[in-house]
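Quick one: this structure, given as structure tokens, is what I'll be asking you about.
Note that one protein chain is taken out, while the other chains of the complex remain in position.
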Amino acid sequence: MLLFSKIWKTGIATEMLQAGDPAAIEIGRALERRIKRLFGRALAIREVDAGSCNGCELEITGLTSPVYDMERFGMHFVASPRHADMLLVTGPVTRNMEIPLRRTYEAVPAPKFVVAVGDCAKTCGVFKDSYAVVGPVDRVIPVDISIGGCPPEPTDILRGILQGLDRFSQKRETTALTLEPVAAVR
Amino acid sequence: MAFGTFALIVMVVGYAGGACLSLLARSQRSARMLTALGAVVGCVGGLAAAVSVFATRVPVEAVLPNLVSAAGGVVIRVDLLGAFFLALVAAVSLPAAIYGTTYMAEYEDRCSMRVFGLMFNAFLLGMSLVPCAANIFTFVLAWELMAVSSYFLVMTESENADTRQAGLWYAAMTHLGLVLLLPMFFLMAGGSEATSFADLRTGAATLTAGTRNVVFLLALAAFGSKAGIVPLHVWLPRAHPAAPSHVSALMSGVMIKLGIYGLVRVMFDLMPSGPAWWGGLLLAVGSVSALLGVLYALVEHDLKRLLAYHSVENIGIILIGLGAGSILHGVGLRALATIGFAGALFHTLNHACFKGLLFLGAGSVVQQTHTRNMEEMGGLIKRMPHTALCFLVGSVAIAALPPLNGFASEWLIFQSLLAGTYISRPEIAVGFPIAVGMLALTSGLAAACFVKAFGISFLAMPRSDHAAHARECHWSMRAMMMVLAGSCVVLGLAAPLVIRGMNPIIDSVPGLSAGEPLPRSPQLWLMVPNGSAQVSPLLMAVLLGAIALAVLLAIHAGGLRVRRADTWGCGRISQTPRMEYTASAFAEPLRRVFAEVYQPTQDLSISVHPESRYFIQSITYTSHVVPWFEKAFYDPVTGGARALATQIRRLQAGSLHLYLLYVVAALVAALAFAWWSK
Partner (left out) sequence: MSRYVALFVQPLVALALAPALVGFIRWLKARLQGRRGAPVWQPYFEIRKLFGKEAVVSHTASWLFRATPFIVFGTSVIVASLVPLVIVPAAPLVVGDVFAAVYLLLLGTFFLALAGLDTGSPFGGMGASREMTVVALTEPTVALAIVALALSAGSTNFSQIVARTIAEPAAALGPGHLLAFAALFVVTLAETGRLPVDNPSTHLELTMIHEAMVLEYSGPYLALIEWGAALKLLIFLALAANLFMPWGIAFSLSPVALMIGLVSVIVKLGALAVAIAVLETRVAKLRLFRVPELLSASFVLALLAVMSTFLVR
């Protein structure tokens, strides 16, 4: 029963999501309205480590902790890309992970989008021009949102996803956005 | 003459004619055709005879007193119970015989179709005559005909050492059964000359209780060894895989049911109203057989051995029904007892249908993949779609899943066990719930086993070249499988009507009947007589179909987009059949759970690189499950017999003088005995 008394004393530890540095988030292509409507309340995320140093992974695991609690926004991680709507990719894509990353993207049912987390995923970071690296994530699969930082804060990651789904800002665009279609499956 | 007698004559002529004509056939192909022709005529005759008995409720009788009159002549009497089993024999033999026409084509270079045709028709004749026999001589004649011809059928591929071994076991166990059967009949006859079943029935009242008990035990052992109860079942998993598949279908689906027929005939018809412990023994033996049968089926990779062990399990289930019904009958709850008997007889029929279907399916698969080992099959659902569908229907039926026939008969047997709760005796209070638990565990394990059997054999990717190049079998084989699959579905959906049809059969046998007329059971529901439970397989099927169809239409109307892609393998470069789950892996958790029962042996051999013992070149892991009661019972018995035979062999010293001395000594002893007994 010590457990339950501890639970009672600790209470809810979740913090409100603060606004952060807007420069960290790049929304590469405007997500289709269809996707925003579909995934607005429920989003299944499949995380792919394409050769990262795990610094970004540590921040991402923080997302499921009580402090950042991404479940309150309806997002949760899934094990199989078949269950996923979004790929959360970290790391510069190493040679060995190029094909698995592409296969993971192909395994996700449409409609889907990709979020690249960290400087390595955006520009290869400190591993740029390494012999073992193919290139940033958008060299392999189409990226919709990029979140910079080494590693980015969990709040930045959350804001990036929510902004991409148009759920963070208070004002909502009612006119149709530029419909740049999501890239076809390669 | 009466239609029934005419039909019986057609049946005998059909089988005998088929046997002789195929023996005289000019070519292998015409031998196959004539075999099937004779079998079909015989089956139709048998079915017609059975139907006439059902329709008119008058037994068909035929007496040939002058044929071997010293033994009492040949007396045939097909009453309702016999007609049920005769119909079972004929109905399942018909598809099997037609299936065999094309199936045996691949055996043409290995064995003689003429001899096979002779033995096949003799086998069918023997099986058909057993339910018709009405005196000891006819019964034993038919029994032995069935046994001897099936031995030759098992030995079809006698160039194979395993087959010869299987034949040896089969012959030994069959004759053990005969050795127990004859004393049983003679004890029942009580030393008199009157050996017809009618006389035995009336004479049973004059037997002492001790004699009746001994007769019951001998009947259980003799008919049980034919039916395949544990521990007398050891011939089943050896003989059934060795025989050609349609013969296995008949042996497993029909022949072992004649063991049940014999037991029912002796225990409920000739000597009704035995003490309660008879039923209790049946219940205990049935429960143990069911559980051990399915446990050993779980760890099998040979598809036909797996099916053979399932026959042991289903015979156990039938005996559970008979035992529960017998106990209820003895206590006086006769109306409820009919549920147990109806369930047991219905399960007999159902098992014949789905086991026959499964063996025919296994035969097609084995023919195409050239192996009985499940670990080398796979992907057959796309290459042999019709066979796969029929095998799936058989699997769902044998796993006792609604709305097919296996569920209906198991439901009835469960209800009969529940009815035992009306009896307030401590041994029933402990025994019946344990039987319920064992029956439920058996059906759960059977479902697991058939997920394995169907899933590994038919689904995913082919694990060998033969499996990858398998093609659908001949249309006649497929058609016969579909006939049996259709019968499983119809028997399941129309189960209440079948039970209604079986009530007259149960009423006709004194040890089974309820005494008073039962309320007419409804057409849509399977119901317990006092209305305490009901289930409707037809309604369940209709509702399931309607809901599935409605959801399917809704989803398609909403726009379903389907894309084909590779299986998700964690991003692996390629997916090969080596990455699929294997049959051993599937059964591994259950093997671990029941390790005390299996007591598997393990053998690990590691070979290292010659230069350094840190580099391992290969690891070979072998694990065997040897049934422990074979080690515990049969090995000592066979070892003792062999030791005894070695001792006796000393008599064969090879010296002519010694043999002449034996002759003289035997003559002297015989003369002395004759003089002394005067």
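Letters A and B mark the chains in the order given here, with residues in each chain numbered from 1 onward.
One rule holds for everything that comes next: contacts are C-beta pairs under 8 Å (C-beta built on N, C-alpha and C of every residue); 3 or more make two chains touch, one makes a residue touch a chain.
Every value quoted in this text rests on a predicted model; they were computed, and no experiment measured them.
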item: Left-out chain, listing which of the shown chains it touches; value: A, B
item: Absent-chain contact - pick from B:Ile339, B:Met438, B:Met477 or B:Val625; value: B:Met438
item: Residue among B:Val44, B:Ala194 or B:Ala447 touching the omitted chain; value: B:Ala447
item: Option touching the unshown chain, where A:Asp69, A:Glu98, A:Asp119 or A:Asp156 are the choices; value: A:Asp69
item: Chain not shown: contacting residue from A:His83, A:Arg102 or A:Arg167; value: A:His83
item: Contacting the left-out chain in the complete assembly, out of B:Met104, B:Met377, B:Val393 or B:Val535; value: B:Val535
item: Footprint left on subunit B by the chain that the document does not show; value: 379, 381-382, 392, 396, 399-402, 407, 411, 414-415, 418, 421, 424, 429-430, 433-434, 436-441, 443-445, 447-448, 450-452, 454-456, 459-461, 532-536, 539-540, 543-544, 547-548, 551-552, 555, 558, 560-569, 575, 577, 579-581, 585-590, 592-593
item: Chain not shown, touching residues in subunit A; value: 3-4, 7, 10-14, 38-39, 41-42, 44, 65-67, 69, 71-72, 74, 76-80, 82-83, 85, 107-111
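Note that in this section only the chains that are shown with their structure count from here on.
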item: Residues on subunit B engaged by subunit A in the complex (per definition of touch); value: 561, 563, 565-566, 568, 570-573
item: In the complex, subunit A residues that touch subunit B; value: 80-82, 99-101, 103-104, 106-107, 109-110
